[in-house]
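Quick notes on the structure that follows.
The complex appears here minus one protein chain, its other protein chains still in place.
The first chain written gets the first letter, and so on, giving A and B; residue counts start at 1 in each chain.
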Amino acid sequence: MSRAVVRPKSWVMFILLAICLINSAALAQDPARFPKPEFESGYQQPPTQTPPPRSTGREWMDVFVLAVALGLTSYFALKKRSRRAIWAMAVFSVIYFGFIREGCVCAVGSLQNVSAALFLSDYVIPLTVLAFFVIPLIFTLFFGRTFCAAVCPLGAVQDLVMVKPVPVAGWLQEVLGLFRYVYLGFAVLFAATGSAFLICRYDPFVSIFRMGNDFGMMLYSIGFVALSIFVARPYCRFLCPYGVLLGWMSQLSKKHLTITPDSCHVCRLCETSCPMGAIDKPTPEKLPVTREQGIRRLGVLLIFVPVMIAIGGGTFSRLDVFLSKMHPTVSLAEKIDLENRTGTAGTTVETLTFRSSGTPAETLFAEAGIIRKRFRIGGWLLGGFLGLILGVKLIGLSIFRTSTEYEPNRAACFSCGRCFSYCPNEHQRLENIRHY
Amino acid sequence: MGKILTYVGIALAVAAVLAGIIFSSNRTSSAVNKPPEAAILYNIDDYKKVDPALIGYTEVRQIKPAFRELYGMACDADDKIYVTGDEQLAIFDPAGDEISRIDLGHEAKCVTLSPDQLIYLGLNHTVAVLDRNGKALRSWVAESESAVITSVAAGERDVFVADAMNKVVLQYDPAGNLLRRIGEKDPESERPGFIIPSFYFDLAIDPDGFLWVVNPGLHTFENYTFEGKLRASWRKTAFDLEGFGGCCNPTHMAILPDGSFVTSEKGLVRVKIHDPTGQFRTVVAAPNQFAEGTVGLDLAVDSRGQILVLDPKTGMIRIFAKRSS
Partner (left out) sequence: MNNEKEKLGRREFIKDALRTMTAAVIGGMGGFIGGRAAKNTVWQLDPNKCVQCERCSTHCVLTESAVKCVHAYDVCGYCQLCGGYHRPGAKIQDTAAENQLCPTGAIQRTYVENPYYEYTITEALCNGCGKCVKGCGAFGNGSLYLQVRHDRCLNCNECAIATVCPSGAYQRVPSDRPYILKGQQGQGS
């Protein structure tokens, strides 16, 4: 039974006994209480159709296929040493992960989901997405970048169209390769601040897999495919942010693809075999600098690294206002602010929508302020990271690891197996297999 | 030669990549920066424009009751204003000062005054009667508990209750005894009954003592005797000022002392006056006088012929007076 609420304000006792049962607050929204038309012809109202999305089962199936494909590719690259089998895996990946699955979510993009999950308290990551991020990393930690060789549909499609690759000078490759770190840094920054998924926005091949997009993105994708004909794996080498992580893993890998099945005779036949420029030559007998010079240079650089981190951090943290424009809340706040200052209102759909929502502008500005603060901290981290990378790269130039063999560069090698057939020992091995 | 072709190919490919990025980002930003008029193609702007010469009233005053939500409004013979909102009833003197506030414990979607100055409230499925001091006199549950009362009108010996849920007008005596059901669907006369697509269903008693009920789904005003007989009706379906558009308009109605109708609409939000035969007479408030998303403007008329509009969007009672020309 309902009771009348008597508040001090009411000056006369008011008791209403008859009202009960129905919570009137929910009344207007309750569809069961809607004045429905009464049909006499026996007409039945059809339900709204709700076609289901791709089932969770199929998502897990994709994770399973990913793991199996990684296992097979690793086997083909390290044990069987078959370029043809790796090529076949690449074809499979382009068809399955590319054209059938139509892209999302891929391991490259998943690093944004992981960043968001790490930094945004309200972001939850589906387990399958997490699996797509972790499984290739773990495989790489043990077998090198076999993921890049033939499992990643982006890598595979570039590998398959590589018809006439031109060699890229070592220094140019190093410089262009730095973009990967920049891209990684920005992708993480924007994902971790909830601004945007940059990697997805500028995915060069998803438009091909889906066979459609707007004109600009289509042109971008076709351009990338065309570029991949002449430049070996341009996305993998110069842009792929996930490749940075894989490179780190690969450097620690337990096993790795080798050019020769047994030992290198330094015959130099494989020297130019890698279109990706990922083969390290044996170190020359005579180093370009003396040991003392090298140590001195190293010392200077070691002092320099913290300075570079500080410079990078300081610079990028000052870009907070500019960078935070990427966040929809900040960009809306700026538009509202501009309208307020110029005395206009509703110049865009966004501002019109915001104004009719009744949220006070101060709330929006406060939110934008918090996001900007996050960008200031993120800027320090991003700038520091880039400074550190630059420092480490410079140090890498002055450290010479002695090597007497032709070896794949573990960080850069995609384990595609193109070099196998250049090695005379490999031919010997195949010969032996044929004999026994 | 091959080498040159290769480099040309690379250059073209890089150009395509860059052009693609520029094209695509232009497209996004141009769409985002498109003026809203062009982006929102559906518009009823042509119907929102009203020739100022046709607006016969001007807004003279606003009262802002302290409510989060506003539901219903009525005016008594002394021009006191009764407003329901949240779970309360507030009474204002003609100057606009709140003189009392009564807790109801439920939301009253409509309020009216009887000729003997009793307050009738519609609370969900219950009619409650209060004296002018706010003291509860009696209450009764409308015929069925499923009822949703959207309007009440009280004569000397009759109380009419609009039940939007069951699409019927219920006639009671002042004690709450059901006298008859009015206006139901009648297969014999092929009368479709009241068509009420949403919870807007208003009625009022005219100065000659007849009941007028709005049939919003048909844009029709229906006139009944107190014996429940349909006397007359008029229907005006039009988006322009001549009539009412959309699925269910007008949403509210009040009757002026000369028998003219004051109407309020949703969708194309406007308040206007039609003469007793249904001919459009004048506009009280044009669509541009209301905020986007305004819906459910309850109406009342005071003794001086001023029109009171309850605007739930801005949370105000807006008072319009005849323009002195």
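Here is the rule we use: contacts are C-beta pairs under 8 Å (C-beta built on N, C-alpha and C of every residue); 3 or more make two chains touch, one makes a residue touch a chain.
Fair warning: this is a prediction, and the values are worked out from it, not measured in the lab.
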| request: Pick out which of B:Gly56, B:Pro94, B:Gly155 or B:Gly267 touches the chain that's been left out of the picture. | output: B:Gly267
| field | Identified contact with the non-displayed chain, of A:Val114, A:Val168, A:Ala226 or A:Leu246 | value | A:Val114
| note | Full-complex touch with the removed chain, picking from A:Val68, A:Val124, A:Val321 or A:Ala366, is A:Val124
| field | Contact set of chain A toward the excluded chain (per top definition) | value | 30-32, 34, 36-37, 39-41, 43, 45-56, 59, 102-106, 109-110, 112-114, 117-118, 124-128, 130, 133-134, 137-138, 141, 196-197, 200-201, 206-207, 210, 212-213, 248-249, 252-254, 328, 348-350, 352-354, 356-357
| remark: It is residues of chain B that touch the chain not shown, namely 28, 31-32, 36, 39-42, 44, 46-47, 190, 192, 195-198, 217-219, 237, 239-240, 245-249, 266-268
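We take it that only the chains that are shown with their structure count from here on.
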| query | Where the centres are mean C-alpha positions, what is the separation of chain A from chain B, in Å? | reply | 53
| chain A - residues contacting chain B, complex | 2-7, 9-19, 21-22, 24-25, 27-28, 33, 35, 37-38, 40, 164, 166, 202, 204, 214-224, 226-227, 229-231, 346-350, 352, 356
| field | In the complex with chain A, residue positions of chain B that touch it | value | 2, 6-7, 9-10, 12-27, 32-36, 39-40, 87, 100-107, 123-126, 128, 130, 133-136, 139-141, 145-146, 148, 164-167, 185, 187, 195-199, 291-293
